[in-house]
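With one protein chain removed, the remaining protein chains of the complex are shown where they sit.
What follows is chain A.
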Amino acid sequence: MSKTDIWKDATAIEAAIDTMAVRLRERLERRGIAAPLMIGIHTGGVWVADRLHARLGLAEPLGHLDISFYRDDFSRVGMHPQVRPSYLPVGVADRHLILVDDVLQSGRTIRAAHNVLFDYGRPASVTLAVLLERDGRELPIAADVAGFEAGFGADEQIKLSGPEPLLMLRAKRDIHR
């Protein structure tokens, strides 16, 4: 049994992405990075990255990353059913990357994403931007830019739905299953 409600609506999310874009631009300027390469993690991360990419006016196309082949739970849950090919329009070697995901919780997706990226080449740097940085970290990973920061109950799951409109849904899971 689970109960679902809207945690953030489209207006709040678009405003948060505006703020993320401003912070990202400041950060890039501070670090002297002129032409970063933006990469979204399937599926929610790509929706957020799409918007950030437009707001930052980046020239090169957005990259897509599917981390299914690098997950650490393969031997426990098997193949993930909806794998899409990763798409990186240009090489990542020696590039400054902005990695975008929807929710940062355990940190395991970002760990896997790093492994994927390094199998494509050795980037100069990786900046992590997430729409929501929440509690529940299991690995030493932190976001550089976050749209929202919040804590939830262990039984609460936040999921981004999209691509249009973007909504953040909160589901309360029954932990006594």
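By our rule, contacts are C-beta pairs under 8 Å (C-beta built on N, C-alpha and C of every residue); 3 or more make two chains touch, one makes a residue touch a chain; residues count from 1.
Assume contacts and distances are computed from a predicted model.
Asker: Unshown chain, UniProt name, "Aspartate carbamoyltransferase", "Amino acid/amide ABC transporter membrane protein 2 (HAAT family)", "Imidazole glycerol phosphate synthase subunit HisH" or "Glutathione-binding protein GsiB"?
Answerer: Listed in its UniProt record, the absent chain's protein name reads "Aspartate carbamoyltransferase".
Asker: For the chain left out of this view, which of A:Arg23, A:His80, A:His114 or A:Lys172 touches it?
Answerer: The single option touching the absent chain is A:His80.
Asker: Contact with the hidden chain only, please: which chain A residues?
Answerer: 66, 68-71, 73-88, 91, 93, 103-106, 108-109, 115, 118-121, 136, 157-158, 177
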